[in-house]
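For this view, one protein chain was removed and the others were kept in their places.
Labels run A, B, C and D following the written order; every chain starts at residue 1.
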Amino acid sequence: MEILRGIKTGKLKTVRHVLLQFICLLGLIVILIIMTGCNPSPEPQFRFNRVALLKQEKNDLAEGERFSNAYQSEIGDILTALYGTPNEPRFPFLLGEEDPAHDVLSLNNLQLAAGPVAADRLEKTAGLYREHCSHCHGITGDGAGGTAASLEPYPRDFRLGKFKFKSTPLRRMPTNDDLTRILKNGIPGTAMPSFRTLPDNEIAALVDYVKYLTIRGQHERRLIAELSNLDNAPILDFKLLADADEEGQPIDEEMKAENTETFEAQLYTVVGEYLAEDIIPRWVDPDDEISEVNNAPAGFQSKHPAHSALLQTGKDLFYGKANCVQCHGETGLGDGQTANYDDWTNDWLKTIGVDVNQPATYQDFMMAGALHPRPIRPRNLRTPIFRGGNLPSDVYRRIANGIEGTPMPSSPTLTTDEIWALVSYVKSLPFEDQGSPENELPVNDRIVD
Amino acid sequence: MAPQQTNSKPSDDAKEQPAPLVYQRAMPMSRGKLAIWLFLSTEIMFFTALIGTYIVLRFGAPEGSWPTPAQVGVMEWLGAINTFVLICSSVTIVFAYESAKSDRIRAARGWLLVTTLLAFGFLGVKGIEYASKYSHGLYPQSPRSLLHDRSDVYYLSHFSLQLKQRIAELEDQKTPTDHHDPATLETLYLIQSGMLNWTENKVGVSNDPNMKRLALESFAHQIHPLADRPDIDKYLADERADLEEQQQTIAPQFSDLESKLEAAQKQISQLSDSIAKLESNRKSKPNVNGDFPPPTEIEQKNKAQLEDAEKTAKDATESISLLKQQMNPIERRLEAQSRFNQFEDGINEHFHLKLPMVIPNGNTWANTYFMLTGFHALHVVIGIFVFLILLPLELDRKRAKVMENVGLYWHFVDIVWIFLFPMIYLF
Amino acid sequence: MVNKVQHPELNHPKRTGHPVLRFLSTYVFATDHKIIGLQFLFSSLFWFAVGGMLAMAIRWQLAFPWSDMPIFGPTLFASEGGQIPGTFYNMLFTMHATIMIFFVIIPILSGAFGNYLIPLMIGAEDMAFPRLNMFSYWFMWPAFACMILSFTLPGFGPTSGWTAYPTLSLIAGDAQNLWILGLIFVGISSMMGSINYMTTILQMRAPGMHMFRMPMTVWAMFITAILQAFALPVLTAALFMQLSDRLLATGFFAPESIVVNNSITISGGGEPLLWQHLFWFYSHPAVYIMILPAMGMVSDILSCFARKPLFGYRPMIYSLIAIAGLGFVVWGHHMFVSGMNRILAISFMVSTMLIALPSGIKVFNWLGTLWGGRLFLTTPMLFSIGFVSMFIIGGLSGIVMAAPPVDIQIHDTYFIVAHFHYVLFGASVLGVMGAIYYWYPKMFGRKMNETMGKLHFILTFIFLNGTFFPMHFLGARGFPRRYADAYRFEEFQDLLPLNQFITLCAFLMGAAQLVFLINFFGSLIWGPKADRNPWHANTLEWSAPSPPPHGNFDFQPTVYRGPYEYSHPERSVDYWPQTEPPP
Amino acid sequence: MQKSFLFAVVSLCFISSPLLSDDGWGSLKGNIVVEGAVPAISKEKIDKDQASCLSDKEAPNDDNLLVGAGGELKDAFIMMYRKGSDPIPAIHPSYEEAKKKPVVLDNQDCRFVPHAVFVQTGQTLELRNSDDVGHNCHIITFNNEENVNLAKKDSVNITFSDADKTPGNVVCDIHKWMDAIILVRDEPYAAITKADGTFEIKNIPAGTWKFQFWHKKTGFMKKLDVPNYKVGKIKADIEVTIKDGETLDLGKLTLPATSIKKK
Partner (left out) sequence: MNRFWSILFCLVPILGTATFVMAAWGLPPFQGAWLPKNYSVAGETIDHLFYLLNWISAVIFIGTGAVIGWVLWKYDHRRRDQASYFSHNTQLEIVWTIIPAIILIFIAFYQMNSWAETKMIRPTISQNGQTINKPPMVLVMAKRFGWEFHYAGPDGLIETQDDDYIENELVLPVGTDVVLQLETRDVIHSFFVPQLRVKQDIVPGMKQFIWFRGTDIAEMDIACTELCGWGHYTMKGRLRLVSQKDYNLWLTERRAMQTPAMDPDDPETPQVLEERLP
């Protein structure tokens, strides 16, 4: 009775009641944290290319039909057996010591780049990729890291095996130098920063890791396409790798070795052929494929008397034979054709039944991890930013070879001098006088002048 | 405001009520009035921040580039009316307060009603102004405003994208509506081919920077003229003369080519007739082996002539199509010129098209205009709410205090407007 | 304190009887200033825990960059191996600052103590507008909701720093909208509160309570209320403009056609620096909003436990006023290297130097108060002395930074972090702790455990210095603030051990607060009962029952003297309550 | 275990040279007809270069789904189905001559002519532009990619080195309504249905082969009704036996209109 009155008069229990609520709230939060927070984080895994799988399903199967889970997990098992996990990368050097893949990448580099970020800063032993790259490119190299969705353009998805800015022509792999250069210079006009300040061995490790992810991704895509041709899974007998037989008896060493050998033979017959015949050779010595940059005409020098004539030629080509104006627009602002998509998007956007104007038709691709389709804009040539580098030879290669994965075509019919004229004109465009007064930025030291 | 007023439940024991405490006051006014004064002073700081922003942005803009009221279609007389309306309402609320103080309830209510109506009138005028701004596209919007600060290539590019989008929308529209009749579509096509593409080409291909500038400026001027520009008029007139001259030179070529083509076609038909005749002649007489005799010389000659004629005809056709390609933009340009030149208020205004236009600092103007007047209008709305709450109450001497506080607030709203009106409408 | 003094209320006419209230109106929609004060206190303590957790996460990342972060890592970033992304770190410090400033320090100082103490100290039965007071608390809840909701949005919250500089904040994720909304609500709440405080203090003082008989706490709250009333609307206006920049595509704070991420998002035409001016025009006074009430409360505590009149009562008040006045014209010292006009920097530098003067006078006056006293080193007293000691460090480093050339080197480095943590944690939070220990008997009718209190103090004090003092060195080296990982710079690599030391201290400091929590909640149940005036203090609230009932006073208080008549030579007892009639 | 053995054998076969047919050559023909209401064919939206692409004409139809009055399906592909490691079948000498002739893909009036092409690896594909505007020819298949700039009245020759399993796309990035279909195979045994829905593949080595049916709007025609044959559920394949000197006429193959996916 007294307590009740106390409550009523607001004397005794006023505070305790308010307090009790807060204690409960605090306790709840603490319990929640303890429940969720105390389990150690699981080891990260490569993400399965569900977009490619979905595309295959949509193209090959009737509506509503799906491939069996066994099919997907089998591909996952094969890839894990071949390439390991993000923490423990492996590489299938199928031919042992003499495998040409040794020229492509080294396991030491992979181990330096893979794994969790090393907390010890002074001597890095692992984790480079996750420290520098994975927040955009994703642990799998699928271009879908945490920040990816907010970037324009999206980070590169390595799994398609296409690289834009390289010294080799279309359908050829980039050279080590190309990848290193991108890492060192970054890609201006995009979110790709420059890693010039990293030591050379770390850059080399990252280059190798990018190749590793690319090869893995290419292989995965191929497996998805290839194995869907087969009537039913499974093809590999993973039980051969087990430590114990079905009754739980341990298998002796001899048997184990034999089993492993059998398994590896299986593996090679199933997946090694494509790797050895198709993927690896492309990566070996792409330096031989480097497209030549022919000598420039003397008029390329801006002080040369023939320079203005060269510029005029370039301009005529721009508006005429070279077709530049069709996409880059009359004013060169890149507004000529604004409704194209790059190959990474087209890869799934061209699936039967998908219409970019009706989001409902590709909703399931979004669920599978595809990024929202965004049109690719032709370069605005009035800003002095060239994504593939602003050296004249860079611009030359972009015009001559085209840019892989984008609508930018190669121009086999243009002569060397014509291309140089275009390079000259394109490089002059940002600084072309339009007669309008310059946009004067406010200057903070007006008081000094 | 003793506690028993605020949070008491009908107590079952009346003597539970404690005696109110005695206080000494710093100021000889009620707490409510003091609080209102304090509240108004915070409001002053609020508007100081907004007006400060306006001042910083306006005077931070390059010299002379702030849009004049005429350029953005601000009507001073409307603002003046609104000022008058608001001042009147300030007077009427004083009358309402005085009436309430002397217990003339009906009079008080009447005056308050008048005040409310005046406030609504103010909002109405404001609404008209906002509607006209909206209908002219004078407002910030995402992702890119219709208001551009300069007539540069970026303006042109944005214009082109907007125009394309508008055309696509209209083409998709099945039933023509009042505003979007086929004539609008035609106009848009003409703007696209006769003005936009022309200017784009001029800016891209021309080597004369001065010419480029004039082309861009005249384009922007035709869409939305800001002031009389004799230089642009001259430029357009020169261009017209030039184009007509070109037309004059090309037109005879047309007839030449056409007559050539006609002759060639005539020749072709003649020749093919004769060849057919000769051939049938020849084929009617097979020789012994069943073979036909070889073509005669005439036939071969005719055939060669036919080939020549066909080539001529083809050349002529190609030249004609080339000429047409050359002629087409010129004609479209001339058509656009003759169609659009007459509008002194610009194409945008005349056809009620919301296409991007160039008003230096137009965006900043629109931002600050809507911010200042919008927050002021919000205060008016709050005032109206309070009036509507008060109206059904007995406005007697007891309520006079509340009336006084409300009146203070309303005067404040009035004073803010007195600041805003000259800032936005007059200078 | 040997002789018992006659209870002052016995000399006054009695007031009895209090209205009986329903449950909801007692606890939830309470209009009683004490309940509202406690509501503020408990919400602030809750947010203090949240903000502290965020701080721990920040420290973890700085000591063990990118390693598996406890709690956050495996819960949120399992697929990344528990490694937090850079943007999450930005969220951590953004929310840490926002919560600590807007949901802990400001509400606990002016919300909790202001509400609780003002009517009691001036002899009023409640605030001038109890219902407005209730609203000022409940307007915090939408802000709470905004903050909690923003944690659930992509990016786990706003990430553009508590300063929210455009153009970064204009392109930040949706959580930024909630952040802005939350702050607008906080602003409305504070505005309601401050108008209420000012009216109450001006119009509802007990008979005899002249302005110059008010305790320093009330004075400080009064000045704080003025600062809030005049500075906050500016921030609110700026927040509205930023919100409209984000949602309505206006461009107050973005230059023309700003291209971010390859797309034009804002119509432009504005000035990014304008935001900084408007923001700091509020946020510099806000710094004083966050310290002045603590100064006032500490003045009272020091005087009480030194058993000696406050030294220089009037100069203390004048310096308060001077700080408030000058506080409005020094905001530019946050912007020496921001690109603002470089001549303006000089005038801001001079005014900043000037504002050091009243702060210095306050410190000297506190020392003067202690000098010649008879010190009882109770827990609240220790915290108050700790306040003075830490405030000296914070103040002195403030002068170092006020010099623009030096600021070039240490701006936006950990030197700044050290400075404002010394002021905000070292001073304000210690002051708040002192105040909690001091007024706890009044609030809950029980005393807190002294031994645990002293333990709490010494642990907090040592680890607070261990945490924040080394930051000066980091800052001098140029270690930038808001870096998730500065060790990728060769320049800062060798600072990792120092950071690990700081983190260790920070965690221990966090753990020390558990002692406080146990003491606080335990004392509610097991604490010894306190009588009306356990500290033998003079001010009015100690004449009321503990805890005071609804209506506060069971007698009509009348004030006969100033609040600091301790150890009056003509009296047998060393205190002389304000309400005790002259003999 | 068995399977792996099979694979080993199969890959061995792959390494050995292509087997020559000892049993002679035969042909395969048929006629594909859609049954039911075919979705309405939409008009292309010509929003660029109207002067050249649309002069004196109205907008053309989307030619990805051209169906005759009786439902005859144009531009469907009939191609040999081989698993990854199956050997290339023997090739009839007549094809060697044909392979030397370039396949032409022309750009006429901003449309690809023909709409569907079949090229063998190593065969020349001539990309031609007969228009007054510039085009580009962007070919993307699973294994091939080519992107060539074509100035007006220009032509470029290209060859492919890798075969594909399914037809790929040819587009012009400048004029986004332009598209065509291309199939690249190592062997010449594929056909494209004509406007009357008929197809014929000549000189197939005698033996048992699998053929599959594909169309841009359906993918593999799993619902295709081939009289007397069972169509594979996944790859829309039928197993046929080609006999020396004989022409196997599959007759009228009917495709329910419901299996056409709208876009």
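Quick note on the criterion: a residue touches a chain if its C-beta (ideal position, glycine included) is under 8 Å from a C-beta of that chain, and two chains touch if they have at least 3 such contacts.
Nothing here was measured: the structure is a model prediction, and the numbers come from that model.
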{"item": "Neighbouring shown chains of the undisplayed chain, as defined at the top", "value": "A, C"}
{"item": "Residue of C:I321, C:V400 or C:L455 touching the missing chain in the full complex", "value": "C:V400"}
{"item": "Residue of A:I75, A:V104, A:V293 or A:V354 in touch with the missing chain, whole complex considered", "value": "A:V293"}
{"item": "Touching residue (missing chain; options C:T98, C:S267, C:T413 or C:T579)", "value": "C:T413"}
{"item": "Residue touching the undisplayed chain, where the options are C:G123, C:P215, C:G373 or C:G434", "value": "C:G373"}
{"item": "Full-complex contact with the absent chain, from C:L273, C:M290, C:A324 or C:V429", "value": "C:L273"}
{"item": "Residues of chain A in contact with the chain not shown", "value": "132, 135, 147, 184-186, 188, 191, 193-194, 196-197, 293, 295-304, 306, 384, 390-393, 396, 420, 427-428, 430-431, 441-445, 447-449"}
{"item": "Residues of chain C in contact with the chain not shown", "value": "85-87, 90, 159-161, 163, 165-168, 171, 254-256, 258-261, 271-273, 306-315, 337-339, 342-343, 345-346, 349-350, 353-354, 356-357, 360-361, 363-365, 367-368, 370-377, 382, 385-386, 388-389, 392-393, 396-397, 399-400, 403-406, 408-409, 411-413, 458, 461, 465, 469-470, 472-474, 476-478, 480-486, 488-492, 494-495, 498, 564, 566-569, 574"}
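Heads up, the rule we're going with is that only the chains that are shown with their structure count from here on.
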{"item": "Chain C and chain D: spacing of chain centres that average the CA atoms, whole Å", "value": "75"}
{"item": "Shared-contact residues (touching 2 or more other chains) in chain D", "value": "none"}
{"item": "Residues within chain C bordering two or more other chains", "value": "18, 20-21, 32, 263, 550"}
{"item": "Chain B to chain C touching residues, read off their complex", "value": "1-4, 6-9, 11-13, 15-27, 31, 34-35, 38-39, 41-43, 45-50, 52-53, 56-57, 60, 140-145, 147, 149, 154, 361, 363-364, 366-368, 370-371, 375"}
{"item": "Contact footprint of chain B on chain A as seen in their complex", "value": "312, 315, 319, 325, 329-333, 335, 338, 382, 433-436, 439-440, 442"}
{"item": "Of all residues in chain C, those that touch chain A in their complex", "value": "18, 20-21, 23, 26-27, 32, 34-35, 38-39, 42-43, 45-46, 49, 64-68, 70-75, 77-83, 85-87, 173, 261-263, 339-343, 443-444, 487-488, 493, 496, 521, 524, 547, 549-550"}
